[in-house]
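The complex is shown incomplete by one protein chain, all other protein chains being positioned as in the whole.
So that you can tell them apart, the chains are marked A, B and C in the order they are listed, and the count of residues begins at 1 in each.
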Amino acid sequence: MNAILILIPLFPLLGFLILGLGFRAIPKKWASVIGPGTVLLSFILSLVVFFNFHDFAASPTRFFFPWLHVGPLDIPFSFLIDPLSILMLLIVTGVGFIIHVYSIGYMKDDPGFNRFFAYMNLFVFSMLLLVLGANYPIMFIGWEGVGLCSYLLIGFWFRNHEYNNAAKKAFIMNRIGDLGFLLGMFLIFNIFNSLSFDHVFAQAKSISFGNPSIVAITLLLFVGAVGKSAQIPLYTWLPDAMAGPTPVSALIHAATMVTAGVYMVARSNILYVLSPATMAIMGMTGLATALFAASIAIFQNDIKKILAYSTISQLGYMFVGLSVGAFTGAMFHLTTHAFFKALLFLCAGSVIHALGGEQDIRSMGGLRKTMPKTFWTFLIATLTIAGIPPLSGFFSKDEVLVKAFEFGHLLWLLLAIGTLMTAFYMFRMLYLVFFRDFRGSDEQKHHLHEAPSVMRIPLVILALLAAFGGLINIPALLGGNEGLSKFLAPVFADSFSIMEHETPVSNGTGWLLMSVTFVGVVAMAVWAYFRYAKGKHGLEPDDTSRSFPVRMVSNKYYIDELYDYLFVKPVLRISRFLHEIVELRFIDRIVNGVGNLVVWTGSTVRFIQTGNVGFYMFIMILGIILILFLNILI
Amino acid sequence: MTTIISLTILGVLVLFLGIMKKQSWLLPVILLGLVVSMVLTIMDWNAARSYYHEMIIVDHVSVAFSTVLIFSTFLIFSLAAHYYRGVQRPLDDIYGVMIFALTGAVMMTSYGNLIMLFLGIETLSIALYVLAGSHKEAITSNEATLKYFLLGSFLSGFLLFGIALIYGSSGSFDLHRISVYVASCAGTYPPMFLAGLFLLIIGLAFKIAIVPFHFWAPDVYEGTPTLLTAFMATVVKTASIVAMFRFFTHTFQGIHGVWETTIWVMAALTILLGNLTGVYQPNLKRMLAYSSISHSGYMLLAVVAFSRMSDNALLLYTLSYSIATISAFGILILIREAHGNDYFSSLNGMGKTNPLEAFCLTVSMLSLAGIPPLAGFMAKYYLFTAALEKGLVWLVIIAIVGSAISVAYYFKPIMAIYLKESNGVKLNVETPYKVHLMFMTLLVILIGVLPFLVVGLL
Amino acid sequence: MAPISSIPIQYYLVFCSVLFSIGVVGVLIKRNALVILMSIELMINSINLLLAAFSAYSNDPAGQIFVFFIMVVAAAEVAIGLAIVVLIYRTTHSIDINVLNKLKW
Partner (left out) sequence: MLTVILILFPLVFLLILLSIRQEKIVRQFALAASLIEFGVAVAAFIQFKTSCHCNLLFTADWLATLGVSLKFGMDGISLLMVMLTTFLIPVIILASFSHAYPKPRAFYGLVLLMEMALVGVFTAFDGLMFYIFWELALIPAYFICAVWGGNDRIRITFKFFLYTFVGSLFMLVALIYLYFRTPLPHSFDLHWLYAATLTPGEQSWIFVAFFLAFAIKIPIFPFHTWQPDTYAAAPATGSMLLAGMMLKMGIYGMIRWMVPVCHNAVQEYAPYVIALAVTGIIYASVIAIRQGDMKRLVAYSSIAHVGLIAAGVFSLTAIAMQGAIIQMISHGINIVGLFMVIDIIEKRTGTRTISELGGIAHKAPRLAIMFMIILLGSIALPLTNGFIGEFLLLLGLFEYSAVFAAIAGLTIIFSAVYMLWMYQRTMYGPPNVITENIPDLTWPEMAAFIPLVVMIFWIGLFPGLFLDVALPDVMQTLNFIR
């Protein structure tokens, strides 16, 4: 089994190496086999692991080779196979494979075709390491690796400096989070003397609630999660990251990488459970992000940016879920989100593809007729994310909402408002893109076409997953068997036994909550329909003067500008100050000053040597008198 | 004693050869004679004894330093053929006087009586007055000899006065008896004796060129014909410092504390002033003069330290300093010949036109600066060790600072040689001269790598 | 004891020191090379006298012998010195010690 296990990440790595080393020599045809092929192999092996998962129950940690061993520090290269990692494994390789296939069509004409697949394979490899690692450092390898791939893929079209800037921003913001992660690891090592999940979690069980070290650890790790999963305050990179090719956005910035933070918190659930303070902070962060991002999404006009903010918002939901102890719910939402958000992005990709790169929804419209398949899949995705039963999004979101309600009614209310906003902006987008008349140029209109089958089939598969993915965890309330919950239960068992449990909502309340949100969502859909499909809204150019709050929101609350003002500019200014003032005018001047002083002294002292014998004699006599005087008379 | 006799004979022989108009024989005879007297000196190694009621004492120290002196003179004479090659007039007087100066220097290393010290110093000095002015046509040479003569005879007056006062208080010129007198004083010395002691120190300090009695050195070095400057900078300095050292070791061990502070301060001042003043010199020859002043300061370190290592340290230091300095002067002679001046700019681009000579000068500069693994480093290291053994930490730190400053000027020629554009003048050097330069360079490296050849002797 | 010892040695000492100092002052304040040469002679002769006195007081002939040495050496020195002065006069037409001032700094 170990061989299979190591092969899962090795296949994509192999794909990367082949495509990367021979990137010019390999024809596109081969690349389009190698790229997705390796991921498919990984997916198949993941399925094998999934079906043999009981073999791992006894010894979930599989050792491969010692990696870093210094005295007390022992970090083996080993994988942890438990339900949680298997779930992620399937998502990463499964969704990854689908998106790879889609990319064959999407990137068909790009000169960097091979390079693209190389990077994508590398990404899958890193993501698999992240998911499979049996200790924090191995996870961190993947953690940083996906950051790198994200950097490479956002800046894939590197002729454009704006894209490059976006890529750099993503990497640096991730790195800020990574520093938190790193420090968290150090603290873990300090407290537990180990970094392996099994050791740490086993020891953690015996630690008291709210232990300050644990709080610090979890907060630091959460900083990492904030960076990676684009939460407030480190979220601004994700909208910019849309500079990358759309499949990248689908795979990395929707389905997998950005959820790594959620995965990490879920993985460390026991630590988080021990730290209510962190949970509270996490919950507030998640909630704020969910609402904040949703509010921005309403006023965005770039199809991918809307989806980006939507992703941020949905990630916020997941963190709220985690913070209220709904680990399964969060993971469930993560899974369904992977399906529907990947689908949304791929649909958006088809649209962009069809429009020759156009991303502004104000220049779209009426695509329902020319791209029916895309429209239908997009519709399914929209309904899913909006939470229309019985599509998967409904179940996953509902699970988080119900848990939130147990935790506090206000929390539920705010989340529900977020849900309504989600529904609103999603339907706004749907209507603006697919309804009304086409608003683009004639040339675009002429070229409008449905995506080729290599792109369509992935859409369909994802649409099916998005629609029926909810089946894996239908709540008991609706007569489901809660399959995913049971599957994941061992992972969270310890936490559940420690955690304080709120009284579960009664069935009646459950139904009530469900219906309230449902009605609200439908209302939003209708409102948006009249506003955007029938009405004349949503086409205003950016610069029309609007009321202050609207201007705030549509400019993303000026957060980018704020960061620029607070961090980027000061650092540059400090840099200039340090270099020009401290370094050159101060330190170096002191160093040179010593030298100059010596030279100056030398050039001055030499004038004692007047060349005048009388003077010399005079000085000598002075010297003699001084020596005699000092030595004899004193 | 055999050294002094053989050298005197050699000197007379040279003068006779001059009378017999055998100019071409001069150098071979001198070099051979120097080798012979060096051999005779070394044969005295284990034959320690004294002559004429301890007027002359031959011991390890005197033999070792006499050898250094004769060897340095040998090296200098090896440069003479080239230096004087175009000169028409007979040279027997200059050569002869040099030999006599050497005789005086040897006397200064082996005296056992202040009379002999005085005679040695005067023999050396009077010869040098002549040598400094030997380039009669050059006004600089005239000036050099005038300055040297006036200051030299003035200061030898003080030296004499010192000797007289010592004689007055101790009743003898004999080093041994003076030391008996010192021991009998048991810590309290009459002012007359102290005054004599310090005047003696001052007289010797002048010869070594120690601040504040160093003023003559830069001017005289610059004005004196280059070959003879090399002689002054090496032989005279070595002889004088050894004389001072011998004086202290033989008589005044007991009163180390009395003169220690004075020498300490003089050493520190010499190191600092010599090096500082050297920094700004545009003239290689004058720079070497300041360098030699600073090296006097370093040598004084051995005297101040007055430890069991001092003699070895001094031997290594004088030897390595002499060889490196002579080598540098050897290049300087070439430069002066080709360019007519001693400015650093004349060295520009020498690395391209004359790589071998450039290398020799570089090695000698690095050695003087005390860069390992050259002789100069080992010498400095040994000296510092000797000083630190006596806990002279601050003096050593001053010496270190001085070394650091000295790099500033020792690197000037190096930078000119390798980093500046050539001015296209190629030095014209015949093979024996090259071989000689290489020989000295190799010695500098060799002593650095195998210091134990020299160090364990004393 | 010779009548010389009826004069205390300190007298000689002071006298010779004064003589020596006069010589030193002469060297310091005069610019004429010849005068300086003479002043140096004065210094040396004061020392000779001192040595002779010490010698007589301690009944040690060495001091007086030394005096002879000094006289010989001084003669040689003066010879050289005069030669140098002549040399200088030939080139500069002056025997002022400060005229020759080319070598400095």
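Some notes on this structure:
One rule holds for everything that comes next: contacts are C-beta pairs under 8 Å (C-beta built on N, C-alpha and C of every residue); 3 or more make two chains touch, one makes a residue touch a chain.
Owing to the predicted nature of the structure, the values given are computational and were not obtained by experimental measurement.
Within the full complex, the chain left out of the display contacts the shown chains A, B. The omitted chain makes contact with just one of the residues A:Phe50, A:Trp67 or A:Phe615: A:Trp67.
Contact with the undisplayed chain is limited, among B:Phe74, B:Phe100, B:Tyr189 or B:Tyr382, to B:Tyr382. When you scan B:Val130, B:Ile371 or B:Leu437 for touch with the missing chain, the hit is B:Ile371. For the chain missing from the display, the contacting residue among A:Lys108, A:Arg175 or A:Arg362 is A:Arg175, taking the whole complex into account. If you put the missing chain back, the residues of chain B touching it would be 309, 312, 351, 366, 371-373, 377, 381-382, 384-385, 388-389, 393, 396-397, 400, 403-404, 407-408, 411, 415, 418-420, 451-452, 455-456.
Even with one chain removed from view, chain A keeps its contact list with that chain: residues 20, 23-24, 65-73, 137, 140-141, 143-145, 148, 151, 155, 158-161, 164-165, 167-168, 171-172, 175-176, 178-179, 182-183, 185-187, 189-190, 571-572, 574-576, 578-579, 582-583, 587-588, 591-592, 595.
Here is the rule we go by: only the chains that are shown with their structure count from here on.
Taken pairwise by the contact criterion, the protein chains are fully connected, each one touching every other. In terms of C-beta pairs in contact, B-C outnumbers the other of B-C and A-C. Centre-to-centre spacing of chain A and chain B amounts to 78 Å, using the average Cα coordinate of each chain. Mean C-alpha position of chain B lies 27 Å from that of chain C. Counting partners per residue, chain A has 606, 609, 611, 613, 617 as the residues that reach two or more other chains.
Chain contacts: chain C has residues 24, 27, 97, 101-104 touching two or more partner chains.
Chain A makes touch with chain C in their complex at residues 606-607, 609-614, 617-618, 621. Residue ranges on chain B touching chain A, taken from their complex, read 146-147, 150-151, 154-155, 158, 191, 194-195, 198-199, 201-202, 206, 212-213, 215-216, 218-219, 258-259, 262, 273, 276-281, 405, 408.
Considering their complex, residues 24, 27-28, 31, 97-98, 101-105 of chain C touch chain A.
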